[in-house]
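Yeah, one chain of the complex is gone here, protein chain that is, but the others are all in their spots.
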Amino acid sequence: MTDNLFREEVRAFLERALTPDIVRAGELMTSVFADYDATMKWHRALHSQGWIAPDWPAEYGGTGWTLNQRYIFQEECKLANAPSLPAMGLQMLGPMLMLHGTEQQKDYYLPRILSGEDMWCQGYSEPGAGSDLASLITSAVRDGDDYLINGSKIWTSYAQHSNKIFCLVRTSKEGRPQAGISFILVDMDSQGLQVEPIVGLDGTVEQCQVFFDNVRVPASNLLGQENQGWDVAKSLLEFERGGHNFTIDHKKQMAKINKQANSQRDADNQLWSQNPVFTAKLADIAVDALALEYTELRVKGAFEAGGNAGALSSLTKVVGTEIGQRFNELSLEVMGEHALVKQLDALQPSYQGDTIGPDCGLTTMAEYINNRASTIYGGSAEIQRDIIAKRVLRL
Amino acid sequence: MTDNLFREEVRAFLERALTPDIVRAGELMTSVFADYDATMKWHRALHSQGWIAPDWPAEYGGTGWTLNQRYIFQEECKLANAPSLPAMGLQMLGPMLMLHGTEQQKDYYLPRILSGEDMWCQGYSEPGAGSDLASLITSAVRDGDDYLINGSKIWTSYAQHSNKIFCLVRTSKEGRPQAGISFILVDMDSQGLQVEPIVGLDGTVEQCQVFFDNVRVPASNLLGQENQGWDVAKSLLEFERGGHNFTIDHKKQMAKINKQANSQRDADNQLWSQNPVFTAKLADIAVDALALEYTELRVKGAFEAGGNAGALSSLTKVVGTEIGQRFNELSLEVMGEHALVKQLDALQPSYQGDTIGPDCGLTTMAEYINNRASTIYGGSAEIQRDIIAKRVLRL
Amino acid sequence: MFIEYSEEQTMLHDSADKYLRENYSFENRQAALARDAGFNAEQWQMFADLGWLAMTFEEEAGGFGGGALETMILCEQFGKYLVLEPYLESVVLVGGLLEAGGQTAIKQQYLAGLMAGELQGALAYLEEGHMANPQYVAAKAEVAANGYLLNGHKAVVLNGPEADLFLVTARTGNDVLDSAAGISLFAVPKNAPGLSCKNYKTYDGRSACELQLDNVALDAQALVGVAGEFSELAEPIFSRAIVAVCAEAVGAMDALLNATVDYTKQRKQFGQSISSFQVLRHRMADMYMDIELTRSLLMATAWKLDNGSEDAQQCVAALKAKVGKAGRYVSHNAIQLHGGIGTTDEFSVGHYFKRLAAIGVMFGSRDSHLSRYMQFEI
Partner (left out) sequence: MFIEYSEEQTMLHDSADKYLRENYSFENRQAALARDAGFNAEQWQMFADLGWLAMTFEEEAGGFGGGALETMILCEQFGKYLVLEPYLESVVLVGGLLEAGGQTAIKQQYLAGLMAGELQGALAYLEEGHMANPQYVAAKAEVAANGYLLNGHKAVVLNGPEADLFLVTARTGNDVLDSAAGISLFAVPKNAPGLSCKNYKTYDGRSACELQLDNVALDAQALVGVAGEFSELAEPIFSRAIVAVCAEAVGAMDALLNATVDYTKQRKQFGQSISSFQVLRHRMADMYMDIELTRSLLMATAWKLDNGSEDAQQCVAALKAKVGKAGRYVSHNAIQLHGGIGTTDEFSVGHYFKRLAAIGVMFGSRDSHLSRYMQFEI
């Protein structure tokens, strides 16, 4: 099938499956997550279509699409304002299960990720171990056929909606800090496991802290061997960094800011889109975004040629997130005081009431606020630059 | 005398004393130094007026002016395009002689600095010791009543015009590296001393390397005690950092760029001064320059109150030089290809021929090139930030 | 120039710092934030008792005759302690405009109450889609029997839900909706028939509302200042308000830098305090420089306003532009260096960040002020 025909097929599906409430959830996204209910509705729609996991190999339930087709699908979804799907199961745990899981683990868990029956969250960071993950102390001590887990995990996105969590835990204090870490799969309804929501700066909850008080987990829930969790996690971290396509996000941001600039007026009562200083600033960001777009295509090209993102994945993470933040800042200037208005109810896709101020500014401040975290999580901008200096420049 | 009356007196003097060739030398400055001959002519004019050293105490030949008056004098000189006077004698060695010199040294050297009879250069940096001055290795070994100096000094500005050099030399390898350094005054015509000019990127010579091959210097030429040169130098370095008034430079740059923007035309054939993107960029720099101006006034206020620049002197050095560089970059955009034309002859105040391209662009590229060094010398921008982190923020 | 504080000013600074340090902990502040009003009425009363609310009014009006410098001194402390109480809205804006242009009856009715902390005010001057331009006024005031009849809509009226008195801009002449000429200001009591509010909170924890005016009838005394000349009346008050928010910003940035320095010293990663990482050290040095530069501009601007310097307005524009850039730089890096906890509601860092974001968009964007700055001779 030509790419254009494929694109039409995707559009036809989106036209049909993306109901207004789902689209509204996509429009109202103020972070990487959309409204939970709408997200799950969209998950199920994709699952019935067989399109829930385009990045998975066909044997595990993937679509068998080419890299180009997957890119087109992502792009069309984002531009049609489909909600993003949480990455933890589909993008993170899934591939690792395929690489490191036993047949039994794969047979059990993978279909449940596809169907949405299991919602996974990621238990890596700890209060004392952020960028320096190797220093984590949450422990798993062998007790018969089980492990007993004690400690806590923080910044576990979506833990409040999840029924499962994959964790890095310390199973040994011998050797290098990385050497004593294991990767384990835990039921969220285990006794002794408690979830405490963390309210974000926009007033909503996306992150949680998860406490483990003698949580008993069968040893068969290890993914990979005991004490080899670091290797499992490392491939995941690489995935988290290299896997995201920022260009698609930027195109959505560009469309949004153009909408704002074509409705709001500047100090001279012109539309902002006619203000030369504004357009120069927008062009400056857009040119950087364009350069990133072709860099992401180079990465894709490398994948197609059987290579990997390598050095460029730290680059796309740093540049992609920083460009996103610059768009947010520029939006703030256009929306002015309208951006101050906090309407958490109107950010729900189910909201039926009146909104205050221009609809195009509804998400501006929350996006600005929430996007500050994008240069912190998944390897901070500083860590990424350390990586480039060390691994690419061999400094 | 009121400040306004004083200002008028200064203006009257400048009107009289600043002959066109001297002004032209000021206009044609492309670095902190002006044409040598014109500079010395101006030095002598100031000396006859008794105004050569406003910052010196009256007993040593200063003017007895208030801090405000000294500021006004500096400002009027710069805005009238008087050439800058080299700092090495008047601003650097002079004050240190007053602090650390013997009566004999003061009686001999200070008047010769005032008259211009001695031109000093500074021998601190070495090829292996730039920012890390304490690691210098040029040695002075006691031999009877003399020292024998061996080694070399680099980045000695104006050495080609100087008859004297003050140096930091190693007199001991014991203890901390700083502990074995002495401060010594050397005649440039000593046997074994050789000056090699270093051609700068603009094609002119401002820096030299000075080689010492068994240069014999009387021990009485030590300034301060043996092995205590670091303390002498430290107060000098502080002075070099805190002493410069960047605002006056910036005003001159602002005037220059306004001239350029009022004569050159943009892609729409408008004067650049009418181009809103250009003016926004200029305003951005001008606002930072204004904030620096009031910061320099705070520093001055602290001096007046008997305090010292303290923390703010690293700030003014970093911000002052970086603002200067931003002006240079913006000038380059306005002058376009005109800035490419290299006319070293036309940069001489004595030049009588035709110049190529607009006169307002004659110095643009050379200033841009030469000003890159401003964030390197006198404690690099990185060193200054280290200092702020350590001394101000106590990190 | 340069300024030295008078003894009274130094005392004001020290006593405000002391009072807030002892009585305005972040925990208490968070508790107040959760209230409907979004602030603590008892604190407001204390501010009045301490004389802060009357500080900048003329002595004949019952104030202490303070100027932009006193406003700056107070607001810098408000910024440092993240004070929620509506000093800007009620005192600087409404109080300032009333004092400058209110007719005797209205002044008598409200001014003493504002200073005593008994009454609150809110300025309603923005209209939807035109945040950058207070001179865009579509709301209309028609001359009617014994006064005026107001119709229109006002957006993002800060402190509106708490206001006893609204000052509302409406057009009395000139049909060009964005013309500076022809705008008038009216005092509208909260219970005026035809006035309705839609209340909400702002991201930085203030209360605000949209104001709807349907045939609101006012008597002639409601006019504040000369008819059609709101812009002239407002200029000095907006200048004062810009000094107020910029002083708040400097206080907030200072607090953020201190918090960041402390945090990075304590926080360990890779076996060492993260304050030992040179990149973070230089980042904090840059934050420091931005703050001190902004502070210099702030002090100079306040001083020039009080001394009627001819370049005072230019400094106001420069100041707001500088605060726009510095506020972003400092708050973004404070969050970045705090990492995860900087993004949560329970630590103060994020609240400073949100307040700086709000200040950044208030009274015109950075670019508007840069463009204003260039309109002066430089």
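Order of writing sets the chain letters: A, B and C. Residues in each chain are counted from 1.
The rule is simple: contacts are C-beta pairs under 8 Å (C-beta built on N, C-alpha and C of every residue); 3 or more make two chains touch, one makes a residue touch a chain.
Not measured: the values here are computed from a predicted model.
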Check your understanding: Considering the full assembly, with which of the depicted chains is the omitted chain in contact?
Key -> A, B, C
Review point. Looking at B:V195, B:A302 or B:I369, which residue reaches the missing chain?
Key: B:I369
Point to revise | Hidden partner chain, residues of subunit C it touches | key: 277-279, 282
Revision key, fill the gap. Per the touch rule stated above, subunit B touches the missing chain via residues 125, 128, 130-132, 135, 154-155, 198-203, 207, 263-269, 275, 277-278, 281, 325, 329, 332-333, 335-343, 354, 356-358, 365-366, 368-370, 372-373, 375-377, 380-382, 385
Practice item. Determine and list the subunit A residues touching the chain excluded from the picture. Key: 254, 276, 279-280, 282-284, 286-288, 290-292, 294-295, 297-298, 300-301, 312, 315, 318-319, 382, 385-386, 388-390, 392-395
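Here is the rule we go by: only the chains that are shown with their structure count from here on.
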Review point. If you count the C-beta pairs in contact for each pair of chains, which pair comes out on top?
Key: A-C
Exercise for review: Starting from the Cα centroid of subunit C, hunt down the chain whose centroid lies farthest away.
Suggested key: B
Exercise for review: Provide the C-alpha centroid distance between subunit A and subunit B, rounded to the nearest whole angstrom.
Suggested key: 53
Revision key, fill the gap. dist(centroid_CA(subunit B), centroid_CA(subunit C)) in Å evaluates to 43
Study note, to complete from the structure: Per the C-alpha centroid definition, the whole-Å distance linking subunit A and subunit C comes out as 37
Practice item. Could you tell me which residues belong to subunit B and also touch two or more other chains? Key: 276, 280
Practice item. Specify, in ascending order, the residues of subunit C that touch 2 or more different other chains. Key: 367, 370-371
